[in-house]
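Have a look at the structure below, then the notes.
With one protein chain withheld, the remaining protein chains of the complex are depicted in position.
Per-chain numbering from 1; labels A, B and C assigned in written order.
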Amino acid sequence: MIDVLYFAWVRERIGTPRETVETQAETVQALVDELRAREPRYAAAFQDLSALRVAVDQELTDFTAPLAGAREVAFFPPMTGG
Amino acid sequence: MIDVLYFAWVRERIGTPRETVETQAETVQALVDELRAREPRYAAAFQDLSALRVAVDQELTDFTAPLAGAREVAFFPPMTGG
Amino acid sequence: MRVRVQDAPFDLGAEANAFVARQQGAQAGAIVTFTGIVRDIAQGLDVMEIEHYPGMTERALAAIIDQAQQRWPLADAFVLHRYGRMHPDEAIMMVATAARHRKDAFEAAEFLMDYLKSRAPFWKKEHSAQSAAWVEARDEDETALNRWSR
Partner (left out) sequence: MRVRVQDAPFDLGAEANAFVARQQGAQAGAIVTFTGIVRDIAQGLDVMEIEHYPGMTERALAAIIDQAQQRWPLADAFVLHRYGRMHPDEAIMMVATAARHRKDAFEAAEFLMDYLKSRAPFWKKEHSAQSAAWVEARDEDETALNRWSR
């Protein structure tokens, strides 16, 4: 069980800001692959991973990051603060 | 006839902020030489020209600057604004 | 209080004065502020909407300030960033730095800006009468970060 959060156009494409996912995925990449296989909207959101950023437990990381012990994963486009 | 202004420790050493000087000096350097010859307080103030800055008609310049047509010459130490 | 994330508008002048007042006696002779204002580049922007990641935002900003304080001898640093909806000419965010020397205050403020532009979880969306579009990250902002990795 892991909380998955989406922001900006990723959120819009998937259609929800947050969901709880039942998964045994060991890495972010494995979780992405599971989500992609679910429904076209996930496949669309995760089509180009170079356009996405990921945070595990609110720390920026990359798609190879392990998910062991993680409670929260977030996907979003490159940030545009300031 | 030219107005000569002094600031900061130059003013303190010479003992006046401003005076009108009768001179035919053609350059700042020539004016400095005339002033130095006047009294010890001028010689003291103008002892080390590398420690001084000069403005002619309110524009920073150097000691070789001509005085033809100038109305105001100012001597002061390096600035410390900001 | 070094980080504030809020929906409400803020008064840049009041924030700057409060920041300076906190430096009393700290020998911080140099205070730099940066303020970002909503621009209406395409001459049709109605609303700038900013989404953020509550929880992570505060952590990310605090981590960026920690980095700045490790790199420069700062007396203090402050970041305030809004989210939600705002109009052209409204202030989006500000940073403030205090240091003994101006070079440190300037560099640290630029560093904070470069990092929070591309590493703090904010996303801008521009709404006009006709359309709405997410602002794309700029390559220059990524390039600006590289100068600090020396």
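Note that a contact is a pair of C-beta atoms (placed from the backbone, for glycine too) under 8 Å apart; a residue touches a chain by one contact, two chains touch by 3 or more.
For clarity, every value in this text was computed on a predicted model and none was experimentally measured.
Partner chains of the missing chain, restricted to those shown and counted over the full complex, are B, C. Touching the missing chain, out of C:65, C:105 or C:120, is residue C:105. Although one chain is hidden here, its contacts on chain C can still be listed: residues 11-17, 20, 23-25, 27-41, 88-89, 91, 100, 102-103, 105-106, 109-110, 113, 144. Looking at chain B, the residues touching the absent chain are 5, 7-9, 11, 55, 58-60, 74, 76-82.
Keep this in mind: only the chains that are shown with their structure count from here on.
Looking at contacts between chains, the pair that accounts for the most C-beta pairs is A-C. Chain A and chain B, compared by their mean Cα positions, are separated by 72 Å. Each chain gets a centre from the mean of its Cα atoms; for chain B and chain C, those two points are 48 Å apart.
Spacing of chain A relative to chain C, judged by their CA centroids, is 26 angstrom. In chain C, no residue touches two or more other chains.
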